[in-house]
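Left out: one protein chain. Kept in place: all the others.
Labels A and B are assigned to the chains in the order they are written; within every chain, residues are numbered from 1.
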């Protein structure tokens, strides 16, 4: 299939990009890596009048160390993230989740910003973002602002980005000293997650001092499993304690039903996968 | 038994790397979509978004005003002339056979049915203009479920027919005289196993989307098509359109897979033909994947109600099969016959004496079904192999043992089956023993026991599947008896060129099977020419004017014999020429190692090769009296029987009882396909077949919503497995030659698909028996396994 016709522009600065989006009006759309957008265009499920290609914005690509956080340009590709030593050392959960996205060809072009701004709750990175309290740096006609992960994801495929705004960078808190794991469960290797669980835990002595748990595809937006986090905080680092905490994984979630899984099954999977992810992240062994 | 000739020059049986690869691995392949012709236009098709509706208005006039558009038309514009897509297999005299217009005229009966078309200068313009076509649909009630479709007051797919039933076809061994009546068998049974199995709807999902180019500008209308059946297509285009057959040329260039899915005369081919005639220019249509999944024919989709009668010692006494087969909305080329191919296979490798098969074909508002790899035989084999496992459980017997007690022993061939076939040869004992050894059956059983003992959340299951299949479609007299419109013969022609190089023309139409290589091996041996000197031509009715194409594991089993016979004729024709050259009597000559020599002469003595004879008849200066100056030869072969390869497949699955995820831990396939021409190709066929069978068991299903919309309309939702989803496959062979084939070969194309699906499901159910699970619906998705575990635990 062939996309419907659209105009195309490739700005070379962020200001130009913002201007182009403003000029394009409500049917203008940002083209990041295109790995989700182009299939939508081909199936004619999306028909923007203008695509603003951010591929020329070198300033939006790359990872830099900013003290207690990494700042990652929105146009940084999955493959670049996976290769980046800063990400590997300070944001391992992001790397683990990114490694499971689609396939290597898609990871060569797809970008972290594109994935997050698409806000598909079945995508693997949004749940990581909410688990880690990633901050979203966005720019638009009214300048720059920062949106928290909790506020960024509004609904299915819907974000807090305003008219003419675009995602420019992510501020990812370092997880030095944390154990992390992304547990993905899908139908076939390249499929979207039926459910995914992103976990970061920090152990102190024999207990879990802090825990962050994000759930993929358990609602119309990525879910932060607060009940699990609370149950884990201060709990002994044992499989039993983790199991009883993980049993609360689906609390407050509103999982979708589709061809491949019912909501009930997703809720069940969330508890099993959360237990496994926490056990893996925390390096917890059966006693 | 006929003597099977040994390998004269060693090509047959050698693991020759394929000739075809040279173009395929370098991107020089000639796909239909690569055909570019001067002035060529592009076709786009508007498809129905509704599963059942009356078309009250179609207006294509706006499309004509769009840039680049040359013409646009709907079914109404061609209603009088477009004809009806053919079904060549009216299985009963009273079969309900609705018209099947390429373009819907007054009514659409499944989502995706073609409604109108645009022809434009480029592909994008054609697609763009579709949006300007106005169609008013008046929704009609949708019927999707086969049992609902057969109910008294059912909504009708074809209102004018008054029923959704296409036909009922019955085979009864008592009536046919091939065995006893089943009622007596059941009356005397100590055990009756009664089950319902669902063969879910699958989509063949060949990798190359269908594509067709029609050039009406020459003396012949030339059709390039990504088809398995160029010869059948030519006949059918002539019959449907009224175009004289000699004015139609069909070319199947390189074709990217078929699996039965391209065994069809498609609406798209006829629409492109109409469009090209209308505009007087070449027209191309290539489907998108989403169009392909929606509108190319689907496969399987049967409900099997089964009853097996047995004694407590494990002896099976009889089988009743009551089958509902979903035709979809219309009949494709062999739609009604697909389940009948299975009818002869429910008894599988077993000797039981009583069998009754009743099949009812049902219309629904879904895409038409038709052949998909195995076509009827995988369904039948699944049913009986699942039942044999259930019987083993009922009798507390090992599943291998229960099969052993019922199968035909190797010294009982040829064997007349309860379904009326004569199995040619086989050695089920040998194949099974080899499979068990490769698999490490006993060790896995021990591990299974210990995991059960320890309550391991990951349980181990072992699945056994034995099978035979009928290859070599088909003896024409059998097809005639089954009311199929055509025969089952195959042709081959050998042209020996003046320089001794050989062109082979085959009526088979390969699309991945490697005929160019295997046929070259056979000819090289038979004529004593180098493998490299043989060129195999196929798939163009201009060079290969007759043939019945490639499907049903028939190409080698039938076409291979035609090829051998043509080679024999070449040698026979060359013989008097060689005798003349050698100045000896014909009766003194023998042909061996590629040369004619005087009988008894040493093998290094001067002789005359086929090439020598070819040059001699080319020059023709000095021909023996009365001998035609050619050694070219044709042969057409009609098989006297099917061939019956068989095998035993074993599968070990690990089932995560917490998530329901099934992982195949090991898979062993031991197949007996008779003598093997090329072991590389045979192994490849087994691998691919096993993968497709696993895909039915675990991954694939075409799903409609309650309105008849296909929910699995892209590869995002219809999920053929990737390398990461499939196991390592251990494959091996036993070799029981086919007595009726001069090369001893049987056929291999469908074997893996037939055997593997029940192997996997048996393994999953075996893992879950302790949880009270005795069946799992396909595909065995993690959720279905989990639900079965919950249900089993409750019961």
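By definition in this document, a residue touches a chain if its C-beta (ideal position, glycine included) is under 8 Å from a C-beta of that chain, and two chains touch if they have at least 3 such contacts.
The working rule: contacts and distances are computed from a predicted model.
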item	value
Omitted chain (choose from "Heme exporter protein B", "Glycolate oxidase", "Carbon-monoxide dehydrogenase small subunit" or "Spore cortex-lytic enzyme") - UniProt protein name	"Carbon-monoxide dehydrogenase small subunit"
Contact partner of the left-out chain, one of B:97, B:289 or B:351	B:289
Touch with the omitted chain, as defined above, among B:691, B:710 or B:743	B:691
Listed residues A:64, A:88 or A:104, member touching the removed chain	A:104
Contacting the left-out chain in the complete assembly, out of B:179, B:216, B:426 or B:512	B:512
Footprint left on chain B by the chain that the document does not show	17-18, 20-29, 31, 33-34, 123-124, 205-209, 254-257, 259, 288-290, 511-514, 532, 680-681, 683-685, 687-692, 714-716, 720, 722-724, 726, 728-729, 752
Contact footprint on chain A, counting only the chain that is left out	1-8, 10, 31, 34-35, 38-39, 41-43, 51, 53, 55, 58, 61, 77, 79-80, 83, 102-106, 108-109, 189-190
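Note that in this section only the chains that are shown with their structure count from here on.
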item	value
Centre distance in Å when chain A and chain B are each reduced to the mean of their C-alpha atoms	44
Complex contacts: residues of chain A adjacent to chain B	1-2, 4-5, 43, 185, 187-192, 194, 259-262, 265, 268-269, 272-273
Complex contacts: residues of chain B adjacent to chain A	123-124, 127-128, 288, 290, 658-659, 661, 699, 703, 711-712, 714, 716-717, 719-725, 781-783, 786-787
